[in-house]
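Let me begin by presenting the structure, written as structure tokens, before commenting on it.
The block that comes next holds subunit A.
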Amino acid sequence: MGIMSVSKVNHLLWLGRYCDRVFSTVRRFYHNYDTMLEADKEAYIKFCNRLAIPNIYKDKDDFVARYPFDMEDDNSIISNLGRAYDNALVMRDEISSETLSYIELALNTMKQTKEHEAPLIDLQPVLDYILAFWGCVDDYVNDQDTRNILKTGKYIERIDLYLRLGVESSEIQLVVRKLVRQILRTRLPYDEDALDDLIIATRKEEVDTNKALECLDKLLAGVM
Partner candidate 1 sequence: MNELRKQTDVVNAQLARYGVKFGIYKNNEFKEQLFPFDPIPRMIGKDEFEYLNRGLIQRVKALNCFLKDIYSDCAIVKDGVVPEEFIYASSGYLPECKGICPPKGIYSHISGIDLVQSKDKTWYVLEDNLRVPSGASYPMIAREICRRSSPRTFMEQEIADNRDYADLLKAVMDYSNTGGINVILTPGRYNAAFFEHSYLAEKTNSVLAVCNNLVVEDDYLYYIDYNNTKQKVGAIYRRISDEFLDPMTFREDSLIGIPHIMEAYKKGNVAIINALGNGVADDKGIYYFVPKMIQYYLKEEPILNNAPTYLPFYEKDMEYVLEHFDDLVLKDVAEAGGYGVVFGNSMTPEEKEKLITMLKNEPRRFIAQEVIDFIDIEIQEGDEVVPRKADLRAFVLTKEDTVVWKSGLTRFSRNPDSFIVNSSQGGGFKDTWVLCQ
Partner candidate 2 sequence: MYHLKFTYDSQFHFTTPIVGHYFTVKAIPQSTDRQMIRNLSVSVDDYEFLNSGKDGFGNLTKYGSNSKEHTSFGFHIKGECELYEEQFEAERNPSTFLGIYLPQTQVTMVSNNMEHFFKQCPFYPTESNYQNAFHIMQYIYQAITYCQNATNISTTASEAFELKQGVCQDYAHLMISCLRYFKIPARYVVGMMAGEGYSHAWVEVYDKGYWFGFDPTNNQEVDHQYIKISHGRDYSDCMVIKGLFRGNALQSQDIKVCVEIEGQE
């Protein structure tokens, strides 16, 4: 098993989280953008509310330009990708240059996008690179602890987003099961009660969102 400091574990967890935040929000954005084309021009406001990000956008077009690509906007997709990059860069020795290169590519691609005529096409390579990143994690990251911690981060983020976006309980349960499998394989000092409570809160048809979010916060409070 690899030798890793607390700060490295923290970087891995957040790398996993931010990668998934970008990935999942891009996919959500796809769905949302499509709706906004003709039907609901204000769908983005709901989107912001759901994700608890301030609606700082003038209108639909402003949202489409800024939410993905504006580096000045703290909640934008590119800002989150930048955070993924910050966490990945300091982990080169653990995750390998090959794995890191896909985050670098995703960020460089986004930075180079100037026109936003067809944002869905512009964002496609970002999804591809992130999928390639996860592929590399399986193939190039030899230390299983590193892999499991990264994926723990990924599933925590995904549950968090699904809860906020009100995704169906069956889908949430699926991710919770994945999270449990990952976390048990790590040596992470997780809060056992919080994990039990999370399973209970998401088991029902009607998910107890607040309780579940609270459990997620507690789960790895020591290292995250």
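The candidate set was assembled so that all candidates are chains of the complex that A comes from, given by their letters.
Basically, a contact is a pair of C-beta atoms (placed from the backbone, for glycine too) under 8 Å apart; a residue touches a chain by one contact, two chains touch by 3 or more; residues count from 1.
Since the model is a prediction, treat every value here as computed from it, not as a measurement.
Candidates 1 or 2 all belong to this complex, yet only 1 touches subunit A.
By the touch rule above, subunit A contacts candidate 1 in their complex via residues 3-9, 86, 89-90, 92-93, 96-97, 100-101, 104-105, 108, 187-189, 223.
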